[in-house]
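Here you go, one structure.
Missing here: one protein chain of the complex. Every other protein chain is in place.
The letters A, B, C and D name the chains in turn, as written, and every chain counts its residues from 1.
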Amino acid sequence: MVPTQYYLLVSAALFCIGLAGFVSRRNLFIVFMSIELMLNGVNLSFLAFSRHIGSLDGHVFTFLVIALAAAEAAIGLAIVILIFKNAGATAASDALSVDNYQSLKH
Amino acid sequence: MHPAFFYILATVSVLAALGMIFQRHPLSAAVYLVVCFLGLAGLYAMLSAPLLAILQILVYAGAIMALVVFVIMLLNVRDEDLPHEPHMYWHLGGGLALGAALFVVLSKAIHKVPGEAAPTADLVARYGEQVGGAPKFGGIEAVGLHLFNQFVFPFEIISILLTVAVVGVVVLAKRRI
Amino acid sequence: MLAYAPLFPFFLLTAVALIAMLMSALVEDGAKVGWFTAAGLTGVGVLAVNQWASNDGPHRLLSDAVTIDGFSYFFYLLFCIIGVVSTVMAIPYLDREQAQRGEYYALLAFALTGMFVMVSSDDLMTLFLGLETMSLAVYVMVGWRRHVLRSNEAVLKYFFLGSLAAAIFLYGIALIYGSAGTTNLVDIASLLHTPALNMNPVFVLGSLMVLAAVGFKVAAFPFHMWAPDVYEGAPTPVTAFMATAVKAAAFALAVRVGLALFSVGQLHEIGQAVVWHLAILTMFVGNVFALVQKNMKRMLAYSSIAHTGYLLVGIAALPDADAGAAIMFYLVAYAFTNLGALACVAFLAGREERVENIEDYAGIAWRYPLVGLGMAICMFSLIGFPPTAGFFGKYYLFIAAMKANLAPLVVVAVINSILSVYYYLRVIVTMYMVPPSGAVDPAESHIPGPTRAVIVYASIAVVWAGIGTANITAFLPGAAPLITSAKDSMKSLMSKPKPESERTTTTGER
Amino acid sequence: MSFLLSLLIFLPLLAGLAILFFGDEDEQGFARWGSLVVAIANGLLSIGLLAGAERVAGGIQLASFEEKRPWIDALGIQYFLRTDGMSTFLIILATACTAIAIAASWRIVSEKARIYYGCMLLLSGGMIGVLAAADLFCFYVFWEVMLIPAFFLIGVFGGEQRRPAVIKFVIYTMVGSLLMLIGITYVGWQHFVLRGSWTFAIDALYGLPFRDGIAMWPFLTFLAAFGIKAALFPLHTWLPAAYSQAPMPVTFLLSAVMAKLGIYGLLRVALPIFPEAAQVAMPVLAALATAGVVYAAFVALAQEDARLVVAYASISHLGVILLGVFSLTHQAVAGSVFHMVGHAVTTGALFLLVGFMAERRGSTLIADWGGAAKTVPVFATFFMLFMLAAVGLPGLTAFIGEFMIFLGAFKQHATATAIAATSIIFGAAYMLWWYQRTMFGPVQHDGVARMADLNMREGALLMPLVLAIIGLGVFPQPMLSAIAPSTAAYLKHFGVAADPAPTVSPTKVGPPAHGAVTHGEAGDAAPAEHSTQGIH
Partner (left out) sequence: MQSTALVSLIPLFPLVGAIVLGLVALFSSHREVGPDKGLVGFLACLGPIMSCIVATMLFADLRTNPQGFVHVAFTWFSVGSLHVPAEFWVDRLSGVMIMIVTFVGSLIHIYSVGYMQHERGFTRFFAYLNLFTFSMLVLVLAKNLPLMFLGWEGVGACSYLLIGYYFTETEKAQAANKAFIVNRIGDLGFLIGMFVLFWYLGTKGVWTVDFATIRENAHLITPAMAGVIGILLFVGACGKSAQIPLHVWLADAMAGPTPVSALIHAATMVTAGVYMVARMAALYNLAPSTSHVIAIVGMTTAIMAATIAITQHNIKKVLAYSTVSQLGYMFAAVGAGAYSAGVFHLFTHAFFKALLFLGAGAVIHAMHHEEEMDNYGGLWKKLPFTATTMLIGCVAIAGIPPLAGFFSKDAILFAQWQQGWYWLWGVGLFTSFLTAFYMFRMWFLTFLGTPRDHHAYDGAHEGPAVMNVPLAILAAGTLVVGFLGLPEAMGGSKFAAWLAPAVGAHAHLPADLSGKALEAATYGLHQTEYLLAAFAILGAVAGITLAFLRYGGQATPVFGRARGLFALFQNRYFFDHINDAVFVRGSIDFLGWGFRHVVDRWIIDGPIRGLPTLYYKFSDTVRVMQSGAVRTYAYAMLLGTLAILFVVMSGWSLLRF
C-alpha cells in the first residue's frame, strides 16, 4: 500500500506548482487555473488524510470544495469577461494581462 | 490497487500541472489541467474515494473546465490578444523556486505525519462492506449519510454560496441591466 | 423546532436575502429592495437582541457545526447595524451613480449571511465556507460599477488574491484536519492539551497557514497590500462595508480561531510571537504609508491597516478574556467611525467619485457643516481622542495588552497613534482651516436624507459609544454596557460546555 | 449640592454643544449672548464651591465637593469628581476667565460665531472637568476634550500662521497625552496586580509600591504630558506659536487656565503617584525649570512682537511655578498653587491688552507703536499696572507666589533658585523695555495718534483682573489658608512633615547688648532665655 505521505507530497507539489503559476504568469486565465490547481492539491490532501485516519469528513470537505471551486470559477470568469470587455475597448492587446491593471497603486 | 498506479497517476498529475503553468495559450493550459484533474481522479479512487473520483471527473474536469474553455472561446482570445510575457521563463523559475521552498517546508512536515493509513479492515469494520468487498467508506451512501448527518449546515451554506455566485455572475456579466 | 430557535436570526437573514434577490428580479426600482433589506436587517437585529437577552448559554446545534453564544449575538447585532447603515448609505449613492439595482442589497444580505456563519461556527470548514460566502458577495459588490475600469481592477485584484488566500486557508485546514483528525475547534482545543498535537509540525504548519489566510482577511502586513487598492477602487459604500463588517467578521474569525488554535502551550508562544511582530509591522506600515496619501479613501485604507495593527495587539493578548472584549469593543467603535467617515466621503465625492483627494476638501466644512462635523468627529475617533469611541477602544486594548505583559506593544501602538495624528489631522485642517480652492465642483448642494441620517447617527454613536454609561441609560449601549456585554460574550465563548452530541473524535494513530 | 461639580462641567459643555449646533452663523446674537450668560452663570455657580469653608488649625478647610458614580465597572472606572484647596481656586479661575474671554471676544469674531462661542464653552467645560476629576481616567478624558475646541479656536480663528501653529500645538499635546495614556494604563494595571482590583481613582493610586527603578518610566510619561502643557523647557516651542496665532481671548484662556493644568496635573497626579521617582528626578527637573525661566526671559528680550513677548514671558513665569512644584516645601508648593492664579490674572491680563492693541492698531509689532501713553492714557495705566504685576512687584499678586516659590525652592535647589530668581531682573528688563517702546517716547505713527482709549466694556472686562491683582496681592492669606491644608496633605506623600510653627516675635524688644563691631561676641551678650524661644 502506498503510504499516505506520498499522496500528501503529490498534493503539496500540486499546491506549490499552483502557487508558482499564480505568481509568475500574467495571463488571467492561467492565473485563474493555477488557483484551481491549488484547490485540487488541497483536495488530494483532504482525501489522503481522510483515508489515513479513516474519517469521512475529508470526503465531505472535498465535496464542498468542489462546489466552492465551481462558484469561484463562475465569479472569476465573470470578472475576467467583465474586465476583458471594459479594458479591451482601450488596450486590447493587454486586456488579459494581470500586469495591465496597475492604476491603483502607491 | 497496485502502487505502480499511484506512481503513474502522480507523475501524470504533477507533469500535467507543470505543463499547465508553462503554456502560453490558455486553451492548451486548460487541456493540461484537465489531464491533471483526471490523474487526480485516479488518485482519489486509490484513496477509497470513488464518489469523489467520479465527482472530480464530472464536475471539475467536466463542468468547471468546460466553463473555462467556453469562456476562453467566448472571448475569442486570439494569439495577439495574449499578454506579452517577455521573461516568462525567468518568472516561472522564480515562482517555482518559491514553490519549491514552500514544498521543502511542507515535505519536511509531511514527513512527520505519524503512522500509516488506517487498514481497510478497520474501515470495513466501521463503515460496513460494499458488494465486492470494498468498504462502504467513500461510497455514495456513506458520504451522503455523513454529509447529511454531520455536515448538513455546511451543505446549506454551500448552497447559499452557490446562489451568491449565480447572482454575482448575473450582475457582473450580464450585458445590460 | 424550538431546538433550532437560536438559528432563527440566521434563517430570517437568509430569507431576507433570498426575498431581496427575488424582489430585485421583479421590482423595477432597486431602492425599494434596499429599503426592504434595511427593514429586514432591522428585523434580524431585533430578533437577535431579543434572543440575546434571553440567551441561556451557548447552544450547539447541527452536529456541533454551529455554536450560538453571546459572542455570536454580539456580532449578529453589529453586523445588522452595519448592514442597515451601509444599505441606507448605498441607496442614495447608487442612485447618484445610476447603478441602482436590487441585487446589490441581496448580495449585501448574503454577505451578512456568510458573516453570521463565521461568527457562530466552531468548525473550521464551516467557518471557511462562511468566509467564502461573504467574500464572493463582496467581490461582486466591489465590482459594482461595471463600467469603471478602476472598479474592475479592484475586484480583479481582490478576487485573485482572495482566492489565493482561500487556497492557503484551505490547505491549512487540510493539515489541521490531518493532524488533529477533526476540524471542530472545540475538539481541537481540548486535544491541544496533549503535547503530541501541540508539538506536531503538521498541525503547527496548518495553524500558521490559517493564520496567514486570516491575516489576509484582516489586512495585516504582509498580506495587506490588496486593501488600499480595493478600498480605493470599490464604490464608497462597499468600502465602508468592507472596512467595517468584513473586518469585524475577519477579526471575529481570528478570535475564534486564535482561541482554539493558539491558546495552549507552545502554540500560544508561537502565535503570540508571530502576531506580536505582525502587529508592530502592520501598525507601522499602515501609518507610514497613510501619511503621503492624497486620496481620501486610500488614506482610510491604510489607516484601516494601521487599525488592524492595533487590533492585532489585542489578538496577541489573547486568550485573556479582556483582550477579546477589547477587540470586540474596538470593532464596534471602528465600525461606527468608518461608516460615518465613509458616508461623508461618499457624499463629498460627487458623481463618479471625482472629488476624493484630501486637498479638494479645502473649506468644505463651511459649505457642508454637517459633513464637516461628522468627518471631524470620525477623524478624532480614528486618532483615538476622548470622548469618542475610538479612544475607548484603544484604551481597552492597551489595558488588555498591559495585562498580558505586552507593554512594549502598547508603547509601539502609542507611537503609531502619534504618527497617525498627522494624516488624520490634515483632513480636519483642510476642511476647516484651508480656504476653499474653488477646485471642488459641488455635485449637490443638498445632502440626501439617508446620507444625512447616516452621518448624524454614526457621529452620535461614535460619541455615545464612548461616554455612554450603564446608569444613564440601560437600553442604548455606551462604553460601559458595550464592554460589559463584550466581556460577557467572551466569557460565553470561552467557557464551552461539553458538546451535546457524543461524537467521538478520531485522532488517528500517532 | 452634590451635583454642583457636574453642573459646573456640564453646563458649559452642553450649552457649548447647543450653541455649536443651534447657534446662528452671522447674527452673533444668540451665540454670543447665550455663551456669555452661561459663562457668567457658571462663574457665579463656581463661587458656591467656597460655601461651607471652615477655619481649622492649619488654615481654612474648604468643604469637599464630591461626586462619585460608576462609569465603566468592568475596569473600575468611575465618574468621580472632587475638589480640594488646590483645585477649588483654579476652578473659580477657569469659570471667571471663561466669562472674561467670551466678553472680550465681542469684536474679534464676526463670522462663524456659533463655532467660536460654542468651542469657548466646550473648552471651559473641559478645563473645569480636568480640575475636578478625581479619577485618572476622567482626568484624561477631560484633558483631551479640552484639546478639540482649542484646536478649532486656534485653527479657524487664528492669525496668518495659524495652521502650522495649530498642528504643532495638537501634535505636541497629543504626543504628551498619548504617552500619558501608557502611564495611566500602567498604574491602573499595577493597582490590579498589587491590590487585586481595577481602579483609577487618583487617591487610591497614591502610594502604590512600584518595583524599584520601573516607576521612573511611567513617571516620565506623565511628565511628558504635563511638561508639554506647562511648557517645561525644552518642550515649550509649541507655546509661542499657538499663543501668538490664537485670537487673543483664546490665548488669554489658554495662558490663564490651560497652561496651569499641566502644573496642576503634576501636583495632583504625576508627582504624588510616583514620589520616589519624582524625588530622584527633581534636581534635573528643577534645573530644567530654571533653564526655562532664564532662557525664555532672554528670548522675550529679543522679540519684536508683543504677542511673542508675552508668550515667552509666560513660559518664563511658568518655569518659576514649575520650580516651585519641583520643590518639596510647604512654601514652594502653596506658592505654586497660588501663583497659578496669580500668573493667570497677570499674564492673562497682558494677553487681553495685547488683544486690545491688535484691535486698535491692527498690529502688535512693537515697531508700530510708541508714545501711546499720550493718546490712550487709561490704556497705558492699566497696562502699567499689569506690567508691574508681571514683573512681580510686591503688593500685586504675582509677587506673593514668586516670593514663596523662590523662598521654598531655595531650601532644596539653592543654586537653581538663585539663577531662576534672576528672572526678576530679566523679567523687569523685557517688560519695561517693551512698555517703554510701546507706550513711551514721542508718537511716531498716525495709527497711534488716532487711537481710541479703552471703552467702558473693555474697562469692565479688565476690572475683575485689576481687583484680583491688587486684592490677592494685598490680602492673599484667606486663599493661602485654604490652599495650605491641601498642600500639607500633598507633601505627606513625600514624607515631608508639617512645618514647625513660625517663631513668634518676642514680647519685648530689648536693647541689643552688642558692643561696637565686636567680632562675634554677640552670642555671649544675648540673653539666654531667648536662645530657644519659639522652637517647638
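Please note the rule applied: a residue touches a chain if its C-beta (ideal position, glycine included) is under 8 Å from a C-beta of that chain, and two chains touch if they have at least 3 such contacts.
Nothing here was measured: the structure is a model prediction, and the numbers come from that model.
Interface note for the absent chain: among C:59, C:101 or C:157, the touching residue is C:157.
Shown as candidates are D:134, D:299 or D:448; the residue that touches the absent chain is D:299. Residues of chain B in contact with the chain left out of this view: 98, 101-102, 105, 108-109. Within chain D, the residues in touch with the undisplayed chain are 171, 234, 236-237, 295, 298-303, 329-331, 334-335, 371, 373-374, 377-378, 381, 384, 388, 393-395, 399-400, 403-404, 406-407, 410-411, 417-418, 421-422, 424-426, 428-429, 432-433, 436, 439-443, 453, 474-477, 480-481, 483-484, 487, 498-520, 522-526, 530-535.
Touch with the hidden chain on the side of chain A covers residues 19, 22-24, 26, 31, 98-99, 101-106.
Methods note: only the chains that are shown with their structure count from here on.
Chain pairs A-C and C-D differ in how many C-beta pairs they share in contact, with the greater number at A-C. Between chain C and chain D the centroid-to-centroid distance comes to 45 Å (mean Cα coordinates, whole Å).
With centres defined as mean CA coordinates, chain C is found 32 Å away from chain B.
For chain C, residues touching at least two other chains, in rising order: 125, 129, 132, 136, 139-140, 143, 146, 175, 178, 508.
For chain B in complex with chain C, the touching residues are 105-106, 108-110, 112-116, 118, 149-154, 157-158, 160-161, 163-165, 167-168, 170-172, 177.
Chain contact summary for the complex, chain D toward chain C: residues 69-75, 79, 112, 137, 140-141, 144-145, 147-148, 151-152, 155-156, 162-163, 166-167, 170-171, 174-175, 178-179, 181-182, 185-186, 188-189, 192.
Across the interface of their complex, chain D is touched by residues 325, 366, 380, 383-387, 391, 394-396, 398-399, 402-403, 407, 410-411, 414, 417-418, 421-422, 425, 428-429, 432-434, 467, 469-471, 479-480, 483-484, 487 of chain C.
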